[in-house]
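Of the protein chains in this complex, one is absent; all others appear in place.
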Amino acid sequence: MAVGNAINPNDAISSAGKVELLFFGQLKERLKCSKLSLEITQPLSISELKLRLVSQYPHWQPWLEERELLAALNQTMSSSDEIVKAGDELAFFPPVTGG
Amino acid sequence: MAVGNAINPNDAISSAGKVELLFFGQLKERLKCSKLSLEITQPLSISELKLRLVSQYPHWQPWLEERELLAALNQTMSSSDEIVKAGDELAFFPPVTGG
Amino acid sequence: MSIHIQVQTDDFNVGNEHNTLCSNNKSDGAVVTFTGLVREFSSGDNVIALELEHYPGMTEQLLKSIAEQAQTRWQLARICIIHRVGYLALGEQIVFVGVTSRHRQAAFEGAQFIMDYLKNHATFWKKEHFKDSSNWVEFKQSDKQALGKWT
Partner (left out) sequence: MSIHIQVQTDDFNVGNEHNTLCSNNKSDGAVVTFTGLVREFSSGDNVIALELEHYPGMTEQLLKSIAEQAQTRWQLARICIIHRVGYLALGEQIVFVGVTSRHRQAAFEGAQFIMDYLKNHATFWKKEHFKDSSNWVEFKQSDKQALGKWT
């Protein structure tokens, strides 16, 4: 389902800055974290960003490497090779169970 | 759609008696008749009964011979070869258009 | 399992019927309703009202039989069918079908099945009133075709 970007990434003069991370559902509970600002120095893929998180919070590894984990970059469902830039909003969550 | 008999036909000792005829929808308007008691002396098929009606009311012929006309004997949809007995309720009507 | 069938001249209230379907119903998480209203059916013409007649007794039995068939095919704990007769102005409600089920798909399919069978089998006849004329509605082939998916 394509959804327009809700947050305009900065046209970064410097490519350094913060990425706003969000966690939902069971993942949020397991990480004991609902949001986190991550400082990055250059654009990186979602999977590279996950590795950064795991190196910083090693006990998160099993949950962040969960095969079914989903990611949304700037509120659009995204695959793990998409590039995250400073100013972006990146959310991780398990498969949805609404309705 | 099978529906149980709403009216129990008499276990006729004599087979003579009345058949209650009902007409609905456009047919009722064309015949200018919504119900009619028809005296019969012996059981007869629905198509034989139609012929009786036509001989009695010749101007009804085009409407009673309408190809799409439906019949319900004792409130059950019926084909023209089914047998009508004294005490029965027989309804004629065009295809239904509810809902 | 419960079936509620009503043929009436009075209007019905969808909110109330919905409440009745849901109340004291511990097991069903899905409720699907269909409501049919008097609209401008015929393209170009301006329907101002409908007039509906039915075959009292036979209609109620047919509706009950349709609901029972639906309950043999899907797990539908509660079914409510209300159909109005008489003179109905533009915008008025004609028919309500509401079903409850444990399962979303069953509720959707059950309600759709009931409407498709009602359109083809229930003994109602509908007359459209225009400003200066009126005519009986013709049976729609599309309604007959709609039955195809249930066989």
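Letters are used for the chains, namely A, B and C, taken in the order the chains are written, and counting of residues starts over at 1 for each.
Quick note on the criterion: a residue touches a chain if its C-beta (ideal position, glycine included) is under 8 Å from a C-beta of that chain, and two chains touch if they have at least 3 such contacts.
The shown structure was predicted, so the numbers you read here are calculated from the model rather than taken from an experiment.
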| item | value |
| --- | --- |
| Chains shown that the absent chain touches, full complex | A, C |
| Per the touch definition above, residue among C:V7, C:L62, C:L76 or C:A107 touching the missing chain | C:A107 |
| Sole residue of C:I5, C:M115 or C:V137 that reaches the chain not shown, by the stated touch rule | C:M115 |
| Footprint left on subunit C by the chain that the document does not show | 13-16, 18-19, 22, 26-41, 90-91, 102, 104-105, 107-108, 111-112, 115, 119, 146 |
| Subunit A residues touching the omitted chain (full complex) | 1-4, 6, 22, 24-26, 29, 68, 72, 75, 91, 93-99 |
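The rule is short, and it goes like this: only the chains that are shown with their structure count from here on.
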| item | value |
| --- | --- |
| Centroid comparison with subunit C (C-alpha atoms), farthest chain | A |
| Centroid distance [mean C-alpha coordinates] between subunit C and subunit A, Å | 49 |
| CA centroid of subunit B to CA centroid of subunit C, Å | 27 |
| Subunit A residues counted as touching two or more neighbouring chains | none |
